[in-house]
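Complex shown without one protein chain; remaining protein chains in place.
== chain A ==
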Amino acid sequence: MNAELMPYDEALERFDPALGLEVHVELNTASKMFCGCPTEFGAPPNTQTCPTCLGLPGSMPVVNRTAVESAMRIGLALNCEIAEWCRFARKNYFYPDMPKNFQTSQYDEPIAFNGWTDVVVEGPDGPQTVRVDIERAHMEEDTGKSLHVGGATGRIHGADYSLVDYNRAGIPLIEIVTKPILGTRELVPLVAKAYVAQLRDLLLGLGVSDVRMEQGSLRCDVNLSLAPRDVGSESDGAGRHALGTRTETKNVNSLRSVERAVRYEVQRHAAVLTSGRPILQETRHWHEDTGITTSGREKSDAEDYRYFPEPDLVPVAPDREWVERLRASLPEPPHERRARLQAAWGFTDLEMRDTVGAGALGLVEETIAAGASAQTARKWWLGELARRANETETDIAALGVTPADVARVQALVDEGAINDKLARQVFDGLVAGEGTPDEIIAARDLAIVSDEGALSAAVDEAIAANPDVADKIREGKVNAAGALIGAVMKQMRGQADAARVRELVLEKLT
């Protein structure tokens, strides 16, 4: 065990964790937040830019109405109040990937505020509902993207030179900030993960974002602090808890990492505090590969963004009729959706919790919509693909396997074109990016051999090679057929229909 970390259970005995999550969501609007440039992911660098998102002298922003609508829908889905009047502000700081050297963002007048959402986690005594209070959801623009070339780390330090791609500059972002989440004790990593998973499902349901964590369209910052139990468990009489100094771990960009980063910071904070040192208020970097956080820049009061209202924009004042129309058109809330889907799919409570816990609810739903049965969809996602995601430490949604792929694989199994064993090889191909299921089957030559002549010859060969077994079957010991079937399947590299092989064996020997 790392000396800098305290065992998790011991940390929880001594401290109460307080969690806060800041999630940045890239909206999937066709154009940017303040100009008409397209927002397509992965276009050649600096091809989706104009005077405004490049911050050229004289250019001016115009608010994207669809982005405002998306922001309000997110706010409403999180049970927020929607501002009757709010403004954008300038957040001033210098950075090469920020074209104007200020970010146009909302500051003290967010479009949505005071909301909540309930998440369910598996506690020691069964499922437990935790209410996460939402402080605010506000609109802002993304920055450009720096690419540091040369040097060992790909970070700016030690790089030979840097390139900046402004395609991302001006993409609409919604930042969703929770209030401190208190009293979740040892469940805190699970709550963090469940909240982000729920947010992802909710955003997918709203259709406002692609929510692809691996592409950065949902980015999570984890705020964590510990308070000694003897203080932290007491409220101050007004229901407030004394909070410890927090750290902000930036860009934790998978569900699995959210859970791991929270757990890591709990253990690290506990070790630091127990040794008598203070926790520095700082930003920290999460390292997906090593599973640790390291110190970023110290965040002190010295950081002064000199916010002031953006004078190039007029206030956003959504009329109430618009708000109510959006409220009426919201998709069903997550808990109702879960209940409905569980009933429709006939899942047990455990199956449902596993599905939600793996972040696979939407994936299963889409797979069923693409034609698979509920149980087969669950089987592949939770049996096969969740295991692979764990093994490779990636998000299940980022494996490279789509719901349509899974439905197609199952359809091929149902047709008898492949069997489950071959299906796993198809998934290997999908994860490796080898193409569609049908292309992979063709390229890897995975189809079941249905040529009767070849099968018959293989069976004859197996009988000849195993005369003892053949005799037993002839004597009526039908169970012995398994050995011959196995031999045939082995010879056929698994690509035979086992039921048909059995029929042939029995035909020939009885």
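The working rule: a residue touches a chain if its C-beta (ideal position, glycine included) is under 8 Å from a C-beta of that chain, and two chains touch if they have at least 3 such contacts; residues count from 1.
As a working rule, contacts and distances are computed from a predicted model.
Chemist: One chain is missing here; what is its name in UniProt, given the choices "ABC transporter permease", "Glutamyl-tRNA(Gln) amidotransferase subunit A", "Ion-translocating oxidoreductase complex subunit B" or "Biotin synthase"?
Modeler: Choosing among "ABC transporter permease", "Glutamyl-tRNA(Gln) amidotransferase subunit A", "Ion-translocating oxidoreductase complex subunit B" or "Biotin synthase", the correct UniProt name is "Glutamyl-tRNA(Gln) amidotransferase subunit A".
Chemist: Of A:S31, A:T66, A:N79 or A:N92, which residue touches the hidden chain?
Modeler: Checking each option in A:S31, A:T66, A:N79 or A:N92, the one touching the absent chain turns out to be A:N92.
Chemist: Considering the complete complex, identify which of A:M60, A:L280 or A:A432 is in touch with the unshown chain.
Modeler: Touches the omitted chain: A:M60.
Chemist: Which residue, A:V25, A:V164, A:A372 or A:L509, contacts the hidden chain when the whole complex is considered?
Modeler: Once the missing chain is taken into account, the touching residue is A:V164.
Chemist: Where the complex has a chain not shown, which of A:V177, A:L206, A:L243 or A:L313 is the residue touching it?
Modeler: In the complete complex, the chain left out is touched by residue A:L313.
Chemist: Counting contacts across the full complex, list the positions on chain A that touch the omitted chain.
Modeler: 51, 54-63, 90, 92, 94, 96, 99-102, 162, 164, 301, 304, 306-308, 311-314
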